[in-house]
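Removed from the display is one protein chain of the complex; every other protein chain stays in position.
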Amino acid sequence: SPIPSHLVFSTSLRCRLPVLLFVFQGVLLLIFVLFTTYDGHTDAASQPSDVDPAGNQLYAFFSLFQDIQLMLLVGLGLLLAFMKGYGVSAVAYNFLLSNFCMQWALIVQGFIYHYHEGKIHLGLYNLLTAEFATVAVLISAGAILGRTTSEWLILSYFQAVDIGGSVTVHVFSCYFGLGASIALYRSGLQTGHPKETPSYISDLLSLVGAIFLWVFWPSFVSVLVHPGDGQHRAVLHTWVALSASVLTTFAISSLLEKKGKVSMGHLQNATLAGGVAIGTVADMAINPGGAFLLGILSSLACILGFKYMTPFLANKLRIQDQCGIHNLHGLPGIIGAVAGIATILPPLQNATVEPVFIGETLGRSASQQALFQAVGLGVSVIISLVGGYLTGLLLKLPFLAQPPDQFCFDDELYFQIQKPLETLSVDQVDEDLQMPLKNKVGLP
Amino acid sequence: SPIPSHLVFSTSLRCRLPVLLFVFQGVLLLIFVLFTTYDGHTDAASQPSDVDPAGNQLYAFFSLFQDIQLMLLVGLGLLLAFMKGYGVSAVAYNFLLSNFCMQWALIVQGFIYHYHEGKIHLGLYNLLTAEFATVAVLISAGAILGRTTSEWLILSYFQAVDIGGSVTVHVFSCYFGLGASIALYRSGLQTGHPKETPSYISDLLSLVGAIFLWVFWPSFVSVLVHPGDGQHRAVLHTWVALSASVLTTFAISSLLEKKGKVSMGHLQNATLAGGVAIGTVADMAINPGGAFLLGILSSLACILGFKYMTPFLANKLRIQDQCGIHNLHGLPGIIGAVAGIATILPPLQNATVEPVFIGETLGRSASQQALFQAVGLGVSVIISLVGGYLTGLLLKLPFLAQPPDQFCFDDELYFQIQKPLETLSVDQVDEDLQMPLKNKVGLP
Partner (left out) sequence: SPIPSHLVFSTSLRCRLPVLLFVFQGVLLLIFVLFTTYDGHTDAASQPSDVDPAGNQLYAFFSLFQDIQLMLLVGLGLLLAFMKGYGVSAVAYNFLLSNFCMQWALIVQGFIYHYHEGKIHLGLYNLLTAEFATVAVLISAGAILGRTTSEWLILSYFQAVDIGGSVTVHVFSCYFGLGASIALYRSGLQTGHPKETPSYISDLLSLVGAIFLWVFWPSFVSVLVHPGDGQHRAVLHTWVALSASVLTTFAISSLLEKKGKVSMGHLQNATLAGGVAIGTVADMAINPGGAFLLGILSSLACILGFKYMTPFLANKLRIQDQCGIHNLHGLPGIIGAVAGIATILPPLQNATVEPVFIGETLGRSASQQALFQAVGLGVSVIISLVGGYLTGLLLKLPFLAQPPDQFCFDDELYFQIQKPLETLSVDQVDEDLQMPLKNKVGLP
């Protein structure tokens, strides 16, 4: 075995993962059996006899819900599979973690928002909001509890607007992740890890994953917008911003990189930046030109971040940002938040099409609402950084079995995959190239 | 050529496949031209002048129909591509077989259920029911006629309930396939085949295929449920069961496998078990907790099946279950059928939300209906085993050109794919790694 037994012991999942999952599933089973029931859309008894079945909330959300599932599980899974020898882990852990978080969010959000008469009332809408909480976790690979608190503060307490999640999803999860990364810093990995490199096929699959995300991003941004013209604008704006990001990415990357060759990392990330930045203002009347501008600015910021900020964070501030989340989620998220503030401020308002903001019904002026939006952004950054840092300290506790440096980014540690090559022979190369070879089947 | 000519002759598709397909397409063309016409939803002449076009049945089914097409052709195709050197065959034959079966089912179901005034009346609904028949065939790779008989017996004669197909799709196709496998037993393959192993990339693609199936499974289970709250419950229950299966799979697999490493086979199969088990009861008021429990139990049964039952079947009963269909479809399907019986039996009924079962309108008591459900399960197992065995004997007839043992699981037998390595040189390794090499393009 290539892994010495004393190391295997300390990183083995045999004890910790099953115990954690068994306890979690046991507790969840109890809660599901004792404390859940159907909501008004899934309960047969609460349907009036004259209700039109086609009006069930299911039909407003189901196809968008599945678009987002496909984004998270196939798109994000493949996007994260960009390191050679870590593809299976990326896809599989993304799958496990998203289910873990959705179950948790279903229950936590259920007890907070949907608990009455002794029961959590469940329907597709709950799955959808749990999915949104999970997106944040998958981005930061952090913990869900912190985000729920922050979301409540921003959306309920400050009544800030953030329909597509620029601040509550992207900015939050980015700084949460960076906070944890500060706590988890490993000096041994500062100069880069030998396995932290892509291969041809992992780069190709990662690009396909990014395109899945790109295609379904308008569903993600628009799903929680009120039906009608608002949702229609959100789809239009998101597509325009994403499309501007694609062309800008090719332009900037080709300009900045050696010999004009486009960087795969830029392609896999900055083409999505417009989707992050459009989040806060997606359904406002910002004009298609505003969306175009956001797409250009956000992918520009993203590539400059990869080029200059990530090395700076790693070398000077000792923050390791493995997947460049600060470039894809942090910077474009902040751009989106600023766009939200700018859109609400009076001077930019268009006489014929006024942006509708939630603050109007609270008797706030536009300037006051803009202030609350800014406060919401600041709160998100602070809570996420602190929460992430504390979570990182927690993850360093000895019983949580961190792998030693040399086993980072290695599928073989946690999955039964094909053995690596020990010696090189025709047969073995053939095996790994997945091709039949005549002398394997015992022909004369 | 690596394959001696006398072997090539006996397995060549040149005569048999084209002849079979030409005859089939010729007969189908005649039937389509002479015996098909449009149904009430596709016929322009039968639309009242005041009909709302948005109410056309197309809009109730189309997106779900395409979800299921994607499941079958991309999801199942990739899932089956887990053997190195057999990926192209898996995806391509899955594509061919699903079209063959859907055409056949369209005509057979058409003559039985939709034939009047001398014509089969076709619309999207026919495609959808043909798709369901095809799922069973793709699982068992058996024949469609048997299933149609069984389906008619279970659903029409016994009036049993099985909305998501736990019994009529999964249990049936599983035992049909095992029946055929008994007849097709090859002692030469008992100890395993050298090509019957996955590679890194085939394992990764197979996992992505499983996730496609996982994402769209709620569409599959809910598409035939009546619109409204029932369909909404089916979606909710299916998601909850599937999600519990994911966490349970990681937990059990990590617990049972060496060094706590999760098995790829478990991951690709047991995460879907909850979707199989929920089939019968998907739209009943079983409470989300019931769905959670079914997800846990079915993936537990699936993994234990892989660990202990598949070797037992192979060694003691000489039944080769290549893809573990008994673990993913047989055991969870039976769990689903039992759940259906338990849900209908009076003691488990909830006073406020009664399960609605088809038997009520027949004047049956709940116990009587439960009995009919149990009989339906038994009938499905018996007909499928016998039908599968007879089909297997049929497939052994000499003119059907079975490949010799050593060519099993080999793409090269039926497809023009890249030549295997004969000798090892830098150039050839490069070719197979799909990378350009400077000395290939004749630079100075």
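By letter and in written order, the chains are A and B; residue numbering begins at 1 in each of them.
Throughout what follows, a residue touches a chain if its C-beta (ideal position, glycine included) is under 8 Å from a C-beta of that chain, and two chains touch if they have at least 3 such contacts.
These numbers were taken from a predicted model, which means no experiment stands behind them.
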| item | value |
| --- | --- |
| Selected residue (touches chain absent from view) among A:267, A:281 or A:302 | A:267 |
| Residue among A:239, A:306, A:372 or A:389 touching the omitted chain | A:239 |
| Absent-chain interface as seen on subunit B, which is shown | 8, 12-15, 17-18, 21-22, 24-25, 28-29, 32-34, 36-38, 41-45, 47, 51, 53-54, 56-59, 62-63, 66, 69-70, 73-74, 77-78, 81, 87-88, 91-92, 95-96, 99-100, 102-103, 122-124, 127, 200-201, 205, 411, 413-418, 426, 429-438, 440-444 |
| Absent chain, residues of subunit A that touch it | 2-4, 60, 63, 67, 84-85, 87, 194-195, 197-204, 207-208, 211-212, 214-216, 218-219, 226-233, 235-236, 239-240, 243-244, 246-248, 250-252, 254-255, 257-264, 267, 271, 285, 287-290, 292-293, 296, 352-353, 356, 406-407, 410-412, 418, 420-421, 423-424, 429, 432-435 |
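Note that in this section only the chains that are shown with their structure count from here on.
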| item | value |
| --- | --- |
| Rotational angle, Cα trace of subunit A fitted to subunit B, multiple of 5° | 120 |
| Inter-chain centre distance, subunit A versus subunit B - centres from mean C-alpha coordinates, in Å | 32 |
